[in-house]
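Just one protein chain is left out here, and the rest sit where they should.
Chain lettering (A, B and C) follows the sequence in which the chains are written, and residue indices restart at 1 in each chain.
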Amino acid sequence: MIMEKITIPIGPQHPLLKEPLSLRISVSGERVLGGELRLGYVHRGIEKLAVSRNYTQNVHLIERICGICSHVHTTAFCTAVERLLNLEVPARAHYIRALLCELERIHSHLLWAGILSKHIGLDTIFMHTWHDRELVLDIMEELSGGRVSHAVNKIGGVRIDLDIGHAELIKKNISKLHDEVEKLLEIIMHDSTIKARTQGVAIITPEEVKQYGIVGPIARASGVAVDFRSDDPLPPYDRLNFKIITQPEGDAWARTVVRIQEVHESMKLCEQILKVIPDGPVEVRARRSVPTGRVIVRAEAPRGELFYYLRSDGTNQPARLKIRTPSLPVLEILTKKLSEIQVADIPVVLAGVDLCIACADR
Amino acid sequence: MILQTLSFILVFPGLLFQVMCGWAFEWLDRKLLARFQRRIGPPWYQPLADWIKLISKEDILTHGSNAFILAALPIISLASVLTAGIYVPVAQFNRFGFEGDLFVILFLLSVPTLAYYLAGIASIGIYSILGGSRSLLQYFSYEVPFLLALSGPAILAESWSIQDIIASQVDMGPFSLFQPLGFLLAIVGLIGKLKRDPLDIPSAKSEIVAGPLTEFSGIKLAFWRLTMNIQAVVGIFLIINLFLSWSFLPSLIISSLIFFVECILLTVILSMASAIFARLRIDQVAGLGWRILVPLASLQLIAVVLMGI
Amino acid sequence: MNELTIDKIISDINSLTKGACQLVEYINDELVIEIPSSQLCKTIEFLVQGHESIHLSTITIDIDNSAPDYIHALYHFWENISCSLLVKLDTKNPELDSIISLIPGADFYEREAAEMYGIRFANRESTPALLLPDDYKGAPPMLIKKEK
Partner (left out) sequence: MPRFKNRTHILSAIIDAFIKPPDTTTYPFTPIELPHGFRGTVIMIDPEKCTGCSICIRDCPANALEIQRESRERYRLIHYPSRCAYCGQCEESCKNRAISQTNQTVKPTADPDSFIVVFKDTLGEDKPKFS
């Protein structure tokens, strides 16, 4: 088809995007020639804001970096501060943090599965997964009092405690979710239209994973078994058993499969945590001023490695806080992947890498 | 006499009936889709409410576009589907049938697609232009198998008049029994014609916003929506007439009842198809159309011709 | 493939930079090695090519107010242990060698460092704004002192 080169703007506002991001994609007919990326539409300067607030306030500030993986952000931040304080956090608090991390992973992956299906025109799966996600959000709301901003973490422990009722609810909802995810996995593994749309699209090779520092499910879908729950585990992951799921293909379909299987693995982890969670206190008192020092914390967010660098100068405010979210390296490779594909593949590429713009912009 | 003709055109089976059926179809489709997706779905008056809301909205023109063409296109397409609706027999009520009316209906049903393409080109916008070219590409993919599938009954009945086709089905039994493949292909073609999921490539929301209709708003968009709904209704009526007319119908009431039940069933099939299929890519649609549907339709046609001999 | 071990990496980098490197500290058991900025590309090339699954987590720029003469640039790597390279830059003329030819993924981190801290990167064409608007005119945001 002969057609001159035109530029389609995707974003800052577009039905494809759930968060603002500007992509200018040049196409010739149905063929995509290349893309240009512009970030910063949700840049809130959190790294700068954090140095003018005390640590207690910062926990809540950091929670608002992202609406999906808010808990793992605060977990990483609190762990960083606790390491500087040399604080022995009770084991029960660690387990509750891990439980919420896993619930968050389930809800993030289900949310993503829904968005991918919506983008390839399969609204049914979108509705079904988002319904299943409600089961997790119900647990979250019951546990922490908020569906997405949990305010569970505090420096020195957690603010909530699990009781019998919570455990019952979690077990009930997780077992319901088991059936639903089983069905979902069957559909995604076997549905030929999903396969037709996702297989072979935007293949990320292991070399590119290394070059761009890609982490999380996307790296695992390219066969690189990088998972900071086992590579550099925050407690209690060193005492939990779980499988790292990898797929060799590296395309959008492999990423789908990896994520859905991870939901499965996370549900097993939740059940495991409920079984082995020790009794005891959930928090210890923490001093407000943090001794001088630097600390690096790496945590496994739903999208991959979450990196926190914290330097304290002995006051009650951090001197420098650097946050690297897993979406940033993915965004770097995105423009490279947005060429030699069709216009119809753009949603698959964008949705397949599970972008979190709020995380990336900070 | 004139009054009677006017009532045919304006009330039944013309404007009013078509519009009502269009809204009923939209409601049923949305409701079914909602239920397949575990939602409640809209109340029965939702399509009407949406339409009223749309016509009360501000009408926005893109800079540099021709106001007259953009206003004319939805009216032309609405008029053509309404005209097609008059010629399609409804529950064996057929006042305007003539030899060759099938051709006229098929032509009139194609007009909205062409208008849709022109709308994409005329409303200056990147998404519209892309959507327009996509709708034309898709048109070439589904139209041939659709025509081939619909000519099956005509060849079997040895007439291009819908009335004759119905009459010969009364003798022989519904044609869908003789040509199930043709029936299926006709449904696929109808999905393509209506630009419904999974063949909603020209208006793929996550890719090109709303395709050619991106820049439309207000009353023009309302007319476009009405056109789509009536096009669906006329298409469903046509397929039911050509493939699913029954021979053993004792009375008019029961035959109308069966006709509408069949229409509802076809709507259910369309809704199910949009619930279980992901949207295809344009190259996949072209491949599907030319590599699978056209050979299958030709096969069906050959079988029909052999049957006729 | 040779995995990173603390002793080995120190001795390797030590021999590579001819003794110019310096073990700064463990950030809670994590390795930080200070290297002169002239040796940065060489060291990173060694790290990237000698280790199969190493990746660059990020580049952190940090200005310690108690020692304002230097800007610290930390290159955080991860293989099986965390290893950070620390480069001290002159506050008046902060310039670093770009590493995007070695690690293309460092592009965003360099752009962010450039716009937030005003650091210049040699050996790359330009550092377009990453998060700030294109028409941002003010000083690099992280250098602005809080007004009382």
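FYI, a contact is a pair of C-beta atoms (placed from the backbone, for glycine too) under 8 Å apart; a residue touches a chain by one contact, two chains touch by 3 or more.
Since the structure is predicted, the reported quantities are computational estimates derived from the model, not experimental observations.
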Shown chains touched by the chain that is not drawn here: A, B
Residue of A:Ser26, A:Gln57 or A:Ser230 in touch with the missing chain, whole complex considered: A:Gln57
Chain not shown: contacting residue from B:Leu106, B:Val144, B:Ile276 or B:Val294: B:Ile276
Omitted-chain contact residue, chosen from A:Arg38, A:Lys154 or A:Arg229: A:Lys154
Absent chain, residues of chain A that touch it: 53-54, 56-61, 63-64, 124-125, 128, 131, 134, 141-146, 149, 151, 154, 159-160, 183, 186-187, 190-193, 195-196
On chain B, residues whose C-beta touches the chain left out of the figure: 32, 34-41, 272, 275-276, 280, 284, 287-288, 291-292
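Throughout what follows, only the chains that are shown with their structure count from here on.
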Arrangement of touching chains [line / ring / star / complete / other]: line
Intercentroid distance (Cα basis), chain C paired with chain A, Å: 25
Centroid spacing, where centroids are CA-atom means, of chain A and chain B in whole angstrom: 44
Between chain C and chain B, distance of the C-alpha-averaged centres to the nearest whole Å: 62
Overlap residues in chain A, where contacts from two or more other chains coincide: none
Shared-contact residues (touching 2 or more other chains) in chain B: none
In the complex, chain C residues that touch chain A: 25, 27-28, 30, 32, 52-58, 60, 62-66, 74, 76, 78, 80, 82, 84, 103-105, 107-109, 116, 129-133, 141-142, 146
Complex contact set, residues of chain A against chain B: 1, 3, 6-9, 14-16, 27, 29-30, 117-124, 126-128, 131, 191, 193-194, 196-197, 342-347, 351
List of chain B residues in touch with chain A within their complex: 33, 36-39, 126-127, 129-130, 133-134, 197-198, 200-201, 204-209, 275-284
